[in-house]
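Just one protein chain is left out here, and the rest sit where they should.
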Amino acid sequence: MADALLEIDGVTKRFGGFLALDRVSLQVRAGERLGLIGPNGSGKTTLINCVSGALPTDGGRILFEGRDITRLPAHQRTRLGIVRSFQIPKPFVSMTVLENLGIPLEYAAPPRSHGAAAGALDILKMIGLDAKAHLRPAGLTQIEMRKLELARAMAARPKLLVSDEAMAGLSSAEVDDILAILFRLNEQGITIIMIEHIMRAVMRFSERVVVLDAGNRIAEGTPAEIVRNPAVEKAYLGE
Amino acid sequence: MKTRGALVVGVAVIGLGVLLGGLRVNPYVYFAGYVVLQYVVIATAWNVLGGYAGYVNFGTPAFFALGAYTSIFLIEAFKAPLPVLIVCGGLVAALLGLGIGYLTLRLKGVFFSIATFALSVVLQTLIINWEYVGGAKGYTLIRPPAPFFRSWGVLLFTLMVVLAVVTVLVARTIERSWIGRGLAALRDNEEAAECMGVPTLRLKLFATTLSGFFLGVAGAPFPYYVTYVEPSSAFDLNYAVNALAMPMIGGTTTWLGPVIGAVLLGTAQQVATVTISSELNLLIVGVVLVLFVVLAPEGITGLVRRLRRR
Amino acid sequence: MFTWDLLANAVVAGILLGGFYAAVSLGVSLTFGLLDVVNIAHPAFVILGAYAAYVMNSSFGLDPILTGVLFTPLFYALGAGVYRIYYSSFERRGEESLRGLVFFFGLLFIIEVALSLKYGVDYRLVEAAYIGKSIDLGGVGIAFRLLVPCVVGLLMTLALSLFLSRTFYGRAVMGVSQDQVALRLMGANPVRIKTIAFGIGIAAASLSGALLITISPVVPSTDRDYIGRVFAITVLGGLGSVGGTLVASIILGVAESLMATLFGPSWSLAVSFGILLLALAVRPAGLFGR
Partner (left out) sequence: MNGFRTLLGWALVGAVAGTLALAGADVFVARAADPIKIGLGMALTGGLSANGKPALMAIQIWKDDVNKKGGLLGRPVELIAYDDQTNPATVPGIYTKLLEVDKVDFVVSGYGTNLIAPLMPIAMERKLTIMGILGLANNEKYKYPSYFQIQPSGPDPEANWATGFFEIAARQNPKPQTIALVGADAEYPRHAIAGARELVKKFGFKTVYDKSYPPSTVDYTPIARAIKAVSPDIVFVASYPPDSVGMVRASAEIGLQPKIFGGGMVGLQFTTVMTSLGPMLNGIVNYDFWAPESTMMFPGIKEFFAEYQKRAKEAGVDPLGYYLPPYAYSAVQILGLAIEGGKSLDQQKVADYIRSNEFSTIVGKVRFGPNGEWAKSRVLQVQYQGIKGTDVEQFRVPGKKVVLYPEEFKSGTVIYPYSAAQK
């Protein structure tokens, strides 16, 4: 795939004797909405950690915009445009919502802009968190916390956003809320990898779905194809 | 308060210090003032790592003593003058700081604290067995007459005023710069900070090195103050406790916290030493510590902030 | 100067010492290792236990170790009380680590000073039939003064690991450190469980204090010698691993003893802490980390 934004090429990761990722390969096109699913422990989060740089890989290569980033530390990948959100929100608790966004704006968004506060407010407005701009994260609700997580990722001006279970535990209306935000981001040209357990959301959102099981890529296709794939069913339901 | 304003205040404080040195006030003021100011440097330096970056250094005595023993070595070997001692004491301690900075790669939280404590024990054993700087017997420094000043008390006091002001100004500048914001982010959540583009390792190394530098600086003039240095007092656990307690009492997130904490607790300890003069002194420190962390968890600055928000 | 006999004796002495270290460290292994409470005042509680043993010994001639056992309920209550304060002041607010540390430092001072106000600063020792006697097993001499604490330390380790693996509360304590939600589903209240565990940790201090004063004289500030050792052992052993704590204690004991016998004791403490630093650098989770 010539126009791949992200190219994962045979990435392997071991924890002691446990093989978490077994030569996983995956390409993501610029502007794509990709769903990444798999049962618990299938290696989704490990793969994301390898892509974002939180974990070193034990083999294989990762390329971003054609550049090998396999050995790059996480913060530099962020600066290149790979930004992730966390499954369990990890806000900077001593800062206000606005200041939370200030960190990526200052450290990741190129170039260091003077209108940082204004940029942050725009993001908050778009995400619907502007009313809480001067609150500390401790004063936020669950859904607002998720939104802050997304807003902060946005502030890093990502080219590729990896959304790690941003909807777990939310109500159906709240899921729709987050989905709407993600769709809007994608429209602005941001490539999105969505890791999610809520099938309804993944299937609605993704153009393409990749399925991991026990560290292997077992299936790939459009949502409709994946739903019909017997291997996927087997992985989820067992034999 | 803009940076220029801070500089003006800093210079004013130094001016006050020099003025106080020039006035023929009671020499005890200089000795007590020296100790309190020394704690301002220690608490502020500790706070750069402990308060801003959230890495609790238990090895403060190691850095302080390294500063003091670097001085002793340089005096013994080269008869080096005081400014050289301070710079070198700071640099050697900064190197140790850089070392513990790399420890943060693998050790977080309490593990880091325990490692720094272990480092302190190892270093103390080295000094105990190094006869050149006095070893376990201790080192007696014979002071020449004080240069430029009328006594060592005034000289050391004035010096500490300058060092304290410089340390506080540096800490304040860092706190308000992009570095300070990055450190705050990594204190709140290191993983998230890294993922938001913060070069956490580089910032941590910066913080440990700088913190180590000023802790060493605080220790460098110590031989001239006590004139007799021996390992068990240079590596006194009290430095570890005070370095931690003073910022906690004042508040760890701003530069003002450690200053307030050091002035309050340091003065209280000085006063208690020459008034109550018994175990009660230590008891007060213990009770104050417990009360403060229970009742005013964000220190005095936090308390004031909370009251003002009402 | 090396003989096999000397080596054997050094190893045995190290194991004996290790058994005692295990007793002192068990409480920390429980409170710090499993509950994540950085109770830096633990050695001060140990000294408190030592003074209890001293007082009962000097006024009623009671055996120190018997005193240690008798005082465990009192220490348990003390520990439970301290944990309640700690919980309501720090843990509930979610700001335990740093402030908790200062809290325990304060507690350490208070205990030290209270002891020296009450009992002065003289060195305190106890008398017991087994102090000063030893047996010889095929060239290896074993002092009862060290053997008794070692055996008690081993028994304490055994009791604690049985408690943790075999009883409901014990398993709940293990659960607290891993999954509080699951614990709630089991119908156990984590705070209650932690209170119990902390109480047990401090109760262990009562007994290990009695062992300490059997081995060497004690002053209120003796606790400072143990802060480093105890946390080194807990970390080296791997947090929350009772067996690991025992192994680490013995490693430290043997290392100190071998250094003292064969190379000169001056460096023994530095070697212990060097081992710790090395272990932390290579394997931060400790030897038997969870």
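As written, the chain order gives the labels A, B and C, with residue 1 at the start of each chain.
Operating definition for what follows: a contact is a pair of C-beta atoms (placed from the backbone, for glycine too) under 8 Å apart; a residue touches a chain by one contact, two chains touch by 3 or more.
Only a predicted model underlies this, so the values are computations on that prediction, with no experimental measurement involved.
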| item | value |
| --- | --- |
| Chains in view touching the one left out | B, C |
| From C:Ala77, C:Val121, C:Leu137 or C:Leu158, residue that would touch the chain that is not displayed | C:Val121 |
| Hidden-chain contact residue, picked from the options B:Val18, B:Val35 or B:Leu98 | B:Val35 |
| Sole residue of C:Val219, C:Leu239 or C:Leu276 that reaches the chain not shown, by the stated touch rule | C:Val219 |
| Missing-chain contacts mapped onto chain B | 1, 5, 9, 12-13, 16, 20, 23, 25-33, 35-36, 125, 128-129, 135-138, 140, 142-143, 151-153, 222, 225-230, 232-233, 236, 238, 256, 259-260, 263, 267, 270, 273-274, 277-279, 281-282, 304, 308 |
| Residues from chain C at the interface with the omitted partner, ascending | 1, 3, 5-6, 9-10, 13-14, 16-17, 20, 113, 116, 119-127, 131-134, 141, 143-146, 215-217, 219, 221-222, 225, 253, 256-258, 260-262, 264-266, 268-269 |
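The rule is simple: only the chains that are shown with their structure count from here on.
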| item | value |
| --- | --- |
| Mutual neighbours - chains that touch chain A and chain B alike | none |
| Taking each chain's C-alpha mean as its centre, the one farthest from chain B | A |
| Centre distance in Å when chain A and chain C are each reduced to the mean of their C-alpha atoms | 46 |
| Approximate Å spacing (C-alpha centroids) for the pair chain B, chain C | 32 |
| Chain A, residues touching no fewer than two other chains | none |
| Residue list for chain C, restricted to those that touch at least two other chains | none |
| Chain B partner contacts - residues on chain A that touch it in the complex | 52-54, 73-76, 78-79, 83-84, 86, 90-95, 99, 102-104, 106-109, 152, 155-156 |
| In the complex with chain A, residue positions of chain B that touch it | 178, 181-182, 184-185, 187-189, 191-201, 253 |
| Touching residues (chain side chain B, partner chain C) in the complex | 50, 54, 56, 103, 106-107, 109-111, 113-115, 117-119, 121-122, 125-126, 128-129, 237, 241, 244-245, 248, 252, 279-280, 282-283, 285-290, 292-294, 297 |
